[in-house]
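The complex appears here minus one protein chain, its other protein chains still in place.
Each chain carries a letter (A, B and C) given by its place in the written order, and its residues are counted from 1.
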């Protein structure tokens, strides 16, 4: 069970290998990688040159740990990993990695999706995008709130 | 858009790198790895020494292609990959890999889960497990049928 | 007509494949099973519990009532357990 807040990139193959090495009880590994995109369809088609992810040092780590704890309470996970980067990214750069290990795929999939939904709404990160015409803070998405609130009824 | 039916192992990190390389439109990569487990709780705790996956040559490839096509019809996928192995496996060996790429995470997650549910029920594979006391064919799981039938209403 | 068997259906029958020409009145997958049962004890045993048998006609999943009249390849097997 690991959460990492870091600037450097991560290696998804390596992380999954580490987590599954020597294990015979893992039947399912679900993973998700969030990547910086060039376009932001919500705000028109103006290409994004780069984005900077600001965060709240201290609180971010706490929230990542709380989100991870919540997932482990709700699902039978053998292991799980959250790596969230901060700093400046160009389109194509991976920003976040979530990996969940379970005996069966349902728990692995659900926990992975839950973790992403909660990261989007519960972790203090803010995105600023650079385009040719300037910079702008990315607005929170209602669809992210809706996605996260799906899980509230299951508590 | 690739489907592979193969005996050799796969490298999830390499596959994801290949699929995302040079792209600026991918925001979400969901992946799933199915791994041979030692225990089969459905049939008691007798440890599994190895398992052999038999398939229907010709039909298997067709079904993988059809399942992949169905996922691409239902979700806006930038790319997707199915690798399914056959042959003899020991606990810890990866058997199946599904990777889905999309702009947003909802499509990537849903398509990945759909592909796994359909692989479990629509692809002609049969598992035979070896234990200390002998061999047995793994029975189909009702939970797999239930999981697959969730998607039927969305057609 | 090529008839294929997989998993425990194959094991009970004793081989994976046979080329056979059923009589003209055998028109559906179900009727083909009725006819195959007469071929050997292994066939009878393999098809003893029909609700557990799945069918593919020319590599497409099929139902017991589906026609095999134009089929080149018919396969019988247990419910699939891949993934």
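Keep in mind that, in the parts below, contacts are C-beta pairs under 8 Å (C-beta built on N, C-alpha and C of every residue); 3 or more make two chains touch, one makes a residue touch a chain.
All of these numbers come straight from a predicted model, not from anything done at the bench.
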item	value
Where the missing chain makes contact, among the chains that are shown	A
Sole residue of A:3, A:53 or A:112 that reaches the chain not shown, by the stated touch rule	A:53
Contact partner of the left-out chain, one of A:9, A:47 or A:124	A:124
Chain not shown, touching residues in chain A	34, 53-56, 58-59, 62, 84, 95-96, 116, 119-128, 137-141, 144
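One rule holds for everything that comes next: only the chains that are shown with their structure count from here on.
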item	value
Least step count from chain A to chain C, where 1 means the two chains touch	2
Computed distance of Cα centres, chain B from chain A, in Å	23
Centre distance in Å when chain B and chain C are each reduced to the mean of their C-alpha atoms	26
Contacts with 2+ other chains: residues of chain A	none
